[in-house]
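As structure tokens, the structure follows; a few thoughts come after it.
The block that comes next holds chain A.
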Amino acid sequence: MIEWAVVATLLILALALVLTTARLFIGPSLADRVVALELIALIAVGIMLAYAIQVDRPAFMDVALVLALTAFMAAVGFARLLERGGSSDE
Partner candidate 1 sequence: MSDFLTVFFLLTGSGLILIGAIGAVRMPDLILRMHATTKAGALGVGLMTVATAVYFLDIGVTVRALSILAFVVLTAPIAAHVIGRAAYFTGAPLWERTLKDELGQNLDRRGHYLRSGLEEQDRLPNRDRPAE
Partner candidate 2 sequence: MSPEVALPVIIPFIFGSLSVILYKSNTAQRWLGVIGTGALLVAAMVLLHNTYTHPDGVLIIALGDWPAPFGIVLVSDILGAVMTLMAALIGFAVAIYSLPSISSDHEAFGYYPLMHLLLAGVCGAFLTGDIFNLYVWVEVLLVASFALLILGGERAQMEGAIKYVTLNLLSSIMLLTAVGLTYGMTGTLNMADLVVKLAEVENQGLVTVVSMLYLVAFSIKAAAFPLFFWLPASYHTPPVAISALFAGLLTKVGVYMLYRFFSLLFTQDMGYTHEILLWIGGFTMITGVLGAARYYEIRRILSFHIVSQIGYMFMALALFSPLALAGGIYFIVHNIVTKSNLFLIGGVIYFLRGSHELKQVGGLWRERPWLGLMFLASALSLAGMPPLSGFIGKYMLVRAGVEAESWGIVAVALGVGLLTLYSMVKIWAEAFWKAQPQEYAERAARFERAISERSLAIMCLPIAVLAILAVLLGVGMQPVYEVLIAAAEQMRDPQIYVDAVLGGNQ
């Protein structure tokens, strides 16, 4: 049961990934793209967790841990850029 549930989870997340990527491409503002990027990071965390279950290797959770801890830095960086006068509509 877990096997197919994991596969289903991975497929769901893959779909989420595609949708979010679409938002990233569409934009229109930089902030929109960054929001999408943040969600992509979370989806990646999810994929890693599901994959850890699929292959029965908790080691992959460590990657998820690092990603969870640092992914928001990109958002902080972009936000700083915007506040310093970068245009948001490129």
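Basis for inclusion: all candidates are chains of the complex that A comes from, given by their letters.
Note that in this section a residue touches a chain if its C-beta (ideal position, glycine included) is under 8 Å from a C-beta of that chain, and two chains touch if they have at least 3 such contacts; residues count from 1.
Just so we're clear, the structure is a prediction, and the values are computed from it rather than from any experiment.
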Candidate touching chain A in this complex, from 1 or 2: 1
Footprint of candidate 1 on chain A - complex, ascending: 1-2, 5-6, 8-9, 12-13, 15-17, 19-20, 22-23, 29, 31-32, 34-36, 38-39, 42-43, 45-46, 49-50, 52-53, 58, 61-62, 64-65, 68-69, 71-72, 75-76, 78-80, 82-83, 86-88
